[in-house]
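I'd like to ask you about the structure that follows.
Every protein chain except one is present and positioned as in the full complex.
Up next, chain A:
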Amino acid sequence: MTTTVATARGGALAGTRGLVRLVLRADRWRIVIWAVAVAWLTVVSVRALDDLYASDTSRAARAELIASPAATALAGPGYGLDDYTIGAMTANELALWIMLPVGIMAVLAVTRHLRAPEEDGRLELVRSQPVGSAAPVVAGLVAAALAVLAVGTLTFVGLLATSLDPAGSALMCASVVVVALVLAGASAVASQLSAHARTASSLGMAAIGVAFLLRAVGDVRGPRSTSVWTWLSPFGWSQATAPYTEDRWWPLLVGVAATAVSVALAFALAGRRDLGTGLLAERPGREHGRIRGVVGLTWRRQRTAIWSWGAAVVLSGALVGVLAAQIADFVADQPSLEDLFPGGVGGATAAAFALYSVFLAVLAFAYVTTAVGAARHEETSGRAETLLALPVSRARWLGSQLALAGAAAVVMLLVAGLVMGLTAAASLDDPSQVRTLVGAAAVTIPGVLVVLGVAVLLLGVAPRAFAAVWAYVAYVGVMAMFGDLLPDGADAASPFTYLPALPAEPMTWTPVVGCTVVGLVLVLVGTQGFRRRDLQG
């Protein structure tokens, strides 16, 4: 038989083709959904920019605004600001927000196919076939790469239907693909370090966070990729291509080289270790436990996630506070900008703080979603069955986990608001910022309840569709960023459409109470649904 001969010759790579097919079959819908969602959102956003910034003057004003440090930290290196075409705008402001989700997709795809099957033992069965040690690594990477390529290609095809230069679009999409490949490579290495998929994907996510921060610092310190910091980040490499303006392909070589190195490292590590082990050693645990209840158990299970998400939220708050003085200086230097904001310099910083508070809140939403997702995972893994066979009611089981998740998110936001306030007070020399910014963070808390409510509703009523919570969180994030670019009413389901944007807007209690009530009702309905339905093993 020909296949027997071929696999026998393949050595470490034997069986790769079959595994790739298996992985693609498992992921086909996921890939399609990602590609369509990313391409559609990109095209809609570009068209909206096209409509909104039709005149030269409006584009020039936008360029001035986006050159501020605070905006740069969340945008890009600022190529083409002197002639801010829609292309330059797309590359500078939108590209990063395409790279980020596609990068997350790549990291999760790699750990899902590289580490998770090994951890749960599926790979043992696969490897007992004529399949080499490197084949699963290749299969996971090839699948991630194909997913990334599908997203990039479809986005490129979509952009052909806009006014943008096809050559520039090709370069931008290639830049997205390359940064995602670098992150996939990093994730492949992380998957060799830890024996656990969760730890591996956390390492991958941490890599994304560090890369994002490095390029934010770099772009603020030196525009047009002139800072060393920018060149330490894969996002920096991919943004240095400057599509639609400089149009250079060579920075992508850095990314390709980095991918090659990390993939080679992953192969080398995979070839050296035993199946099911990681390079980070496992420490023995306690002989006797101290955990008393479901809250204690959840804290034990979630504490790493809580600390990491908390650190991300609080550090982002600190970054905003530190940059506050630069925002103020920048607006003060630009008389034309001062007219844009009702309150002059103060109004401009207030608008920036309001936007950043929402950004912090969306991070907290993502944490809450992972926390409720962890409860769902307890159920599908069968561990919920073990606990619910004890004298533990379903309301207690779920309620304990929700209470901890909600409390952690609230604490994260308040601490982030406090840190943002303290740093802003220092950099602006204005002690009143502490109170103002704690308030700005606090007013997003009803949003936490709404997201918690949506998550619990799905868990209780439609548990198999639980992943849809992520679509809701992404929707809220997109509406907060680009809601004003989209048709009216598109943002009707986002809590930020109603909550006052403190400190840029005055405080109003009605929406705060309204969102709280909606959130609580959703939580109650979801909990009731969970109490009434069968447990799903």
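General remarks:
What we mean here is this: a contact is a pair of C-beta atoms (placed from the backbone, for glycine too) under 8 Å apart; a residue touches a chain by one contact, two chains touch by 3 or more; residues count from 1.
Assume contacts and distances are computed from a predicted model.
For the omitted chain of this complex, the UniProt record lists the protein as "ABC transporter ATP-binding protein", which is one of "NADH-quinone oxidoreductase subunit L", "phenylalanine--tRNA ligase", "Sarcosine oxidase subunit delta" or "ABC transporter ATP-binding protein".
When the whole complex is considered, the residue among A:V220, A:V294, A:A375 or A:V523 that touches the unshown chain is A:V294. Residue in contact with the omitted chain (choice from A:D274, A:D429, A:D488 or A:D534): A:D534.
Contact between chain A and the absent chain runs through residues 119, 195-196, 282, 284-294, 296-297, 300-301, 381-383, 385-393, 532, 534-535, 537.
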